[in-house]
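Removed: one protein chain of the complex. Kept in place: all other protein chains.
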Amino acid sequence: MISVKNLYKSFSGKEVLKGVDLDILEGETLAIIGRSGSGKSVLMKHIIGLLQPDSGSIMVDGVDINKVSYADLRSIRQHFGVLFQGGALFDSMNSFENVAFPLRTFTSMSESEVQRVVLECLGMVELPDVGAKMPSELSGGMQKRVALARAVALKPRYILYDEPTSGLDPETSNTIDELIQNLADQLNVTSIVVTHDMHSVLNIADKAAFVHDGRMHWTGTIADLHASTDQVLRSFVKANEYQIGV
Amino acid sequence: MRISNELKVGLTIITATVIFILGVRYFEDLPLFATTYDLSAEFDNAGGLIPGNTVRVNGVNVGSVNEVYISTETGKVEVKFHVDRNISVTEGAYAKVSGIDALGAVRLDLYLGPLDAPRIPEGGRVAVGDGNDIFGDITARAPEMLERVSSVLDGLDTVLLETGTMLSQPESDFRSTLRSVNGSVTELQSLLAAERNRISAILQNVEEATGSLKTLTSENGPAVSKLVEDLSVTIATLDRELVGLGQASRSLNVLLDKINNGEGTLGLLVNDPSMYHKMDSTLDGINMLVLDFKTNPGKYLGEMKLVDLF
Partner (left out) sequence: MVLNPIQSMGRYSQLLFKAFGAVPEFGTYRKKLWEQMMRIGVDSMPIVMLAAAFSGAVTTVQTSYQLVSPLIPKSIIGSIVVPSMILELGAVVTGFILAGRVGARIAAELGTMRVTEQIDALEAMGLNSIGYLIVPRVIAGIVMFPVLYVAACFVGIGGGMMVGHLGGFVPIGEFVDGAREFFQPFDPIFGLIKSLVFGFTITSVSCFKGYYTAGGAEGVGRATTQAAVASCVFLLLADLILAATLL
């Protein structure tokens, strides 16, 4: 259970988050939507303590992650898998080593087990044979999928996805959506998906949270989303060329 | 086979460590693999010795000076140095600073003690020999010595001249003359005996100094080298002649003693041509030497003055 309370954050005078409140329950999949530059990625980085709030708190399983020691924060982080918006693959390692990295660092798996898990993860993102390729040899979408494989390799309790399907063709996008759904269903993963893609939202999310003007402008279930009459939300959704309730 | 990073890095570090240790030992002038042992000595005057100067035994480099400082307790100069462990420095060994400070080539000479004496322990103290400054000694003593020799020779000369006159006049009081000759010759001899020691000591020093000077002066300083060689030759000549003088005086003395003791009379002397001739030749020898010295003083004194150059 993650709960964000009254989060404020500004960068050199520019206010990005102005009092965000958000609760993510165990096992649910939450989609965070909002316009570009509205602060979705910033919010996500706060949840794992990569950014410190100006005020407000972030509780993970009842622990305020900004009030614990660095060592404790790191052990909390080990429950998370994070897919960064740009992939953030380690460019000094090839794809296989990138996916194997968390396994080798945090588990005592044998090398053959590591191999098996890595290939399984790369298979899940439909890239079974890019293991030997360096990140610079992959397309943007491929990099993102390898990064996704790395984020889920340890089968963490929480997974944060920052735009997992942006830049992917619709077919691959569907595969990724399925993957996210499967992880959520089979392993009871709590997922936070930052996305623009309303199609994905409707496919995978239990709930949606709409960030606007530095606040949680709207939160609710997908059913509520269909019924919403909020003008800002509707125009955002409309801009995604998706007709609610049609 | 691909060499792992660990191996490459490890080998590099080990190689560097070995080069470092061997390099330092090489420039410290230590045997590359043997170990050394530390000693110290206390001098009144270090004569310009500095850390890094070599330590020699019989002209062979065996170590170097580590530290030179004034002891706060004794106010004397404390010199710490190390030598090759294979050199057996036993009780009775002593150290001496030698070389010429002005030329920047000072060293520590170590004179080993008897082989069967107990070894001086690690860190132990070595005795100190005297004569830190050989050249200073020579410079100070040479004119004094020459003056004394020349005054003695002058006196001798007068006496001998007189004797010569006496001998050509048999009717004069030859006995009393001889007594005075005897007195001055005795004096001369005791003087010469005293001087002999000093002269030979000085000559030894000069030779040592010449040796060290020779090793120092390369072709860069032919003038210095030449000068020192001349000096050495001169002093050797002087030494030889003084030995002759000493012998001559001694036999003269024996002869005169005999006359004194009444073993022979003036008549006997005059009547015994062989004895006369003996004495005559003896006196001739002295005379020749003295004349030589008088007519040619430059040969002895002039060149001796060169010593003052130092």
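A and B are the chain letters, set down in written order, and residue numbers restart from 1 in every chain.
Throughout what follows, a contact is a pair of C-beta atoms (placed from the backbone, for glycine too) under 8 Å apart; a residue touches a chain by one contact, two chains touch by 3 or more.
Because the structure is a prediction, the values reported are computed rather than measured.
Checked against the full complex, the one of A:I2, A:V16, A:I32 or A:I48 touching the unshown chain is A:I48. Although one chain is not displayed, its contacts with subunit A can still be listed: residues 12, 45, 48, 50, 70, 74-78, 80, 82, 84-86, 88-91, 101-102, 105-106. Taking the complete complex into account, residues 4-6, 8-9, 12-13, 16-17, 19-20, 23-24, 27-29, 51-54, 64, 66, 104-105, 218, 220-221 of subunit B touch the chain not shown.
Going forward, only the chains that are shown with their structure count from here on.
Here the spacing of subunit A and subunit B, counted between their Cα centres, is 96 Å.
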